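Everything on this sheet refers to the single structure shown next.
All protein chains but one are shown at their positions in the complex.
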């Protein structure tokens, strides 16, 4: 289901083929297709013009496949995050054209490759271990129609590594910064650029990192004013918010 | 100091009136005017085209006044957040045209009223007590050149109050949501709009709100994908990030 | 053992067949049948007219089976929560008529199907992953003699999904709301209905959800006055309290 | 505004004196009377048949007085919790018939003394210092039309004090238990009665009580199945929930 | 090595067979027998007249066996706590007369069965799941020469179960109380007896029990003055302290 | 009221002057004298042979005075902890012979100076700032009939200061150790002595001491087996438990 | 008392003027001069050749003055940290030559100005508000005989401010970095220099800074290997450790 279905609905009303009451009723029922275990909500896609999203974590391969297949029928892009290879195998059997982005742990179905974003989204990671989270942001931003550039392993303890990319980074229209441990990178990047910075704390670290809490607190207390924060390891959320900012017209 | 000073610098180099070395040296020293207790950093204004900002909390009235006066000389807008009336009185003696926004606890000097934002920024608060934080966001967004609309006391326990404003809210290009207690409002708003939502947890509440921690955790775990979060009570940060998003060209 | 046994006891005293002292002594010893590893307490059933309950978690299949069989002999309903299939297999060998409710992870023996509840108990879950906790509440309420209606996957980020069921929900006499992540749903539901809402935080989420802590704090700080809270993932407790409220005469 | 106003509205529609559109419009606007700093929401009263509630904490005396006066005009009961004497003085000047319940820190206007509750609500406190929280529950339950009995200073370290009141307590239809420190009392009471127990952790204690956190955690982990919990020091919430349970018909 | 070895040392000095310097030197070296991975400290046994203790957790079976064998040579009692069956098997091969106490997860070598305790130590557990911790306390107290009586599954939600044993419990000279979940039992027991109560929080529970934190905080805030607390699941520590109290002469 | 009153009661029954029923009734009512704001519980004194205790914190001077006067009438010792000078002044007006122990912040009425303790209780403090807590333990132990010796300012960073008192300390029958900051002293003392050590964490410290949490956790994790712990700053509890241990016969 | 007193002691033994036993005895008693409320420990000064230190916080002016005066008699440097003006006034009356360092809140008596440090200690602060903590480190390092250079207000959000001082900072032999909020500065500095960095989290910040906890966790998780950390706001400790490193020979 896409915007066209709704335009059609209103056209039918205009042409007198449908009473307003009936139209309202149809609208109310259309977007809820009960799969038994989850109400697939097409309204969300409708409202935002965004791809359909599935959080695969905690779902069985067959559940992921069933939801994915149903969503794929509406003709837009579909993204399943936190997916493992078994879940991908199950989806692949039912849906043609899907791809598994291993680093990002994402299943992707890209039917629409329209570029919605106006500029480049830069995705930066502090360490090698933060890459899976960064890649989740990359995949999300790409499927939402953005040009993405990434800069990995440029943590603050070797500030020259970050500064070496300064010129490229400052050209971005939005910046995503993924960092675990002390989570200091967003503050430094925030000071280098004049655009919104989405900070993603990662659970990388040990001991007093408390599974990402240290990085999270650090980012929330950033002394750079252009930083906002999403949940620990939430690369998807960062990619999603960045895409909304980049497409804003 | 503004962009012109730097253009002039480079022009002098081009014309051979200044050696590159001397220019570099002048550039390095220019932006740091040592006031004895704080290095006023004009580079930040330069980079972002943003007003000068002072966090008044923890500074004496005379310190605030001294920094404010110095910044005011550069001709742009100046905003002092978390300011009390004594600090305002001290500033008023030294700087003409300043205004005290009581609800927002902000001292404002608006010399440049250019509209930079492309759309409207909506600022929403859950309860009456969250208004000071919301107002700090409003003032920040206004001085950064945005049109702002606010919707106060529309918390989730009376969802019809929020829905009554739904049409107006969905027209905004960025939405700021301030809420204490359980901090549920950003998730609901996030589901209603298709634009970025900046969530601001407030310290309003008691007992297990732990001074805003409950609201902060709630917002970080939002099931709406378009929500990012700033520090507890950080209305300024939300206004700042929203302004960057709204002006993005 | 049931209320009749005690009435009999008193009758025997009235008829002079038993001295008061002997009766007291018998009463004191009756309810404690020592199984070696747990004192089975029939007093609890007696007092509340409720089914016997076993928390299976942390017990071996044979322990669960032994306690279940003993309780089943007293003729009332028996409910074993947090049970796995192995525990069910062990019980099934010893007790006839037991049933395994897989989603709810519960072993059920329903001998008495009297309807004790005066109205309907509504059980609402925010997401698909919260269903096991919600189902535990459903099973508990059902075995305690209530009519239950459930509404799943109606989280706050798509508020229209909840509102679509508003009419049905407002007819309930008690409402149970299960939600993980930000735990915002009970506040919204609490604002829609005029009856008691039992909120159950679930451990669904990641990162800063801290295994349900975020949802728990959110619910404790609910701005809706009709919300009270039970432990994380405690679907049983919610079903139990709701049943007491619904039967209150 | 009360139910009659709405009945009138529908009557006017039935009689053709008002178009449905106009009626909808009037309904939408009626309940929101903008006081400038808070939207007074009469819908809530309408829905629940409950008194109007004001949380006085964090409001100025004149704010409390203004909201109180406005609410009082609708003819129902009004309750301002967490109120101090200055706030009471301000209210008293504007509203006739108000009363200050010092122990409970509550301002009360009781115009309607109808008994809505079907049974007795028992309010129990563990220690002398928990009494203000318990009294807030008492006042709330009373103004909502309930008969209330209280049992104070019956903490678990002297279990005979509680047991001495056992007979009276077991006659209640709902029980509220307020306790600080280790918060053990609700579990013991929960085991004595067969009705819902609302547990209120209080911030009484020192050191590792962490301002009520110890009591809160204790109550959430209660081994008694009939216990649900409200926020620390939230006597009002407990009284409100208990009233809903007691009136349920 | 026991007290006799040291008496012999001093005797030799008295008789002139050893210079004081040489004696001091021998004393200094005697108690440290370096096993390569741990310094076995016989001084401890010497000082307290207590059995040798090994914390088996985190040690390999062969490490446990080696330390156990070495300690066993000194002729006193030896206790290895938190031991699994593999560790027991390894010990059994090297040391005669050892016994595995399965419930308590303890390896015991009791060569000396002298009764050191003056009275009875009562060990109480709230639930069935707390028994392993309680049994660790029982084994510890027994090997340290005490008469122990236990009372299991007498939690506070069925207070009559505890009261049924009141007479027996009040005869004890020290009481150990093990409880998870809300940890309320020590306060109730503390109010029933006039002797020291050692409270042991257990990690039994789920959700907001936070692995025993709730019980720990509850016990630290006990309103009974005769309660002191040891670490979560530390049955050994409780048994040890109780033994010292019971033997105090 | 003391043991004599109860003996008299039973004597009257024996002599036929009172029916058993009447005696039971009188016993049930005697110990509860309702002062309006607190039930004074003489049973506690009766059971334990201990002085009456008042926690003055959070009570008004007149409340403290009223309770103190009532308790004083029963002829035993009375101790009011956490008392300030105003509370003492109020008590002094009503009760003769009371004394204010300033360092310990305690009001003391010692009518019975019987020595109940069999040995010496040693009270040790790590730093100068821990002395008020230590003194509360001292006063409590003294009024409960013990000989007390104290050793102050002997923290672990200057271990020779502690070792200088080793001989005296090892003669004690129970040891109380008060320490803030890292709370390491109980472990060291626990290793030096063979008797029970009661550890009292104090709130002394700053930053990451989190008001005594660091010391509390340190003590709970003590590697010395003879250490048990009471609440932060709970000098009274430590003195109470130590007295019970010391008097145990 | 200084090293000379002890040399004298041994000299007297060598010359036979004192028996070894008497010398040992004198040594044992000398360093402990009991002031009634604190044992002044000259051993510490003796061992480390360091100034005497007083933590003034929580002490009365007269207590600070008494300890200061006593320590001053031994002829070395004396430093009272966390001192207010009243405490300084009290000290000034008793000790000549003392100085109050207002920013650092320190009372200083510098009798010995020997340079012990081999290189320069750099003290860096992130923001203006961190200066008091940084100054405490400066004063401590100076009185311990070091050359100190400071660099204030060079936080990470304007990384060019820090880099402008890079050359000077890399010349230091030890670096102290004070930062609140996200505490990111030590990681960046740690990456720039090849010497030990002592990180001092400050309590500057609000909301999720949790009084310095965010900065503390950030620093403990620093990705720079040369960073170690002291307590929140512990400028003194940082200065002390840095001095030991700088003097190491």
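A, B, C, D, E, F and G are the chain letters, set down in written order, and residue numbers restart from 1 in every chain.
One rule holds in what follows: a contact is a pair of C-beta atoms (placed from the backbone, for glycine too) under 8 Å apart; a residue touches a chain by one contact, two chains touch by 3 or more.
The structure displayed is predicted, hence computed values, not measured ones.
Asks: For the chain that was dropped from the view, give me its touching partners among the shown chains.
Replies: A, E, F, G
Asks: Among A:122, A:204 or A:241, choose the residue that contacts the chain missing from this document, as touch is defined above.
Replies: From the options A:122, A:204 or A:241, the contact with the absent chain belongs to A:204.
Asks: Sort through F:121, F:181 or F:238 and give me the one touching the missing partner chain.
Replies: Only one listed residue reaches the unshown chain, and that is F:181.
Asks: Which of F:61, F:117, F:207 or F:235 touches the chain that is not shown?
Replies: Checking each option in F:61, F:117, F:207 or F:235, the one touching the absent chain turns out to be F:207.
Asks: Give me the subunit G residues in contact with the hidden chain, please.
Replies: 44, 47-50, 53, 118-119, 173-174, 191, 194-196, 198, 216, 220-221, 225-232, 236-238, 240-241, 244-246, 248
Asks: Determine and list the subunit E residues touching the chain excluded from the picture.
Replies: Touch set of subunit E with respect to the missing chain: 28, 32, 37-39, 41, 43-44, 57-59, 201, 203, 211-213, 216, 231-234.
Asks: Name every residue on subunit A in touch with the hidden partner chain.
Replies: Contact residues on subunit A toward the absent chain are 128-129, 131, 152-154, 157-158, 160-161, 164, 204, 206-209.
By our rule, only the chains that are shown with their structure count from here on.
Asks: With a step meaning a move to a chain it touches, how many steps does the shortest path from subunit B to subunit G take?
Replies: 1
Asks: A-B versus A-G: which has more C-beta pairs touching?
Replies: So, comparing the two chain pairs, more contacts are at A-G.
Asks: Are the two sides of the subunit B and subunit C contact the same residues or different ones, given that same means over half of the numbers occur on both copies?
Replies: Looking at both copies, the contact residues mostly coincide.
Asks: Where the CA atoms of subunit E average out and where those of subunit F average out, how many Å apart are those spots?
Replies: 27
Asks: Can you check how far apart subunit C and subunit F are, centre to centre, with Cα atoms defining each centre and the answer in Å?
Replies: Distance between chain centres, rounded to whole Å: 43 Å.
Asks: For subunit B, give me the residues that contact two or more of the other chains.
Replies: 44, 157-158, 191, 207-209, 213, 216, 220-221, 225, 231-232
Asks: For this structure, give each pair of chains that are touching.
Replies: A-B, A-C, A-G, B-C, B-D, B-G, C-D, C-E, D-E, D-F, E-F, F-G
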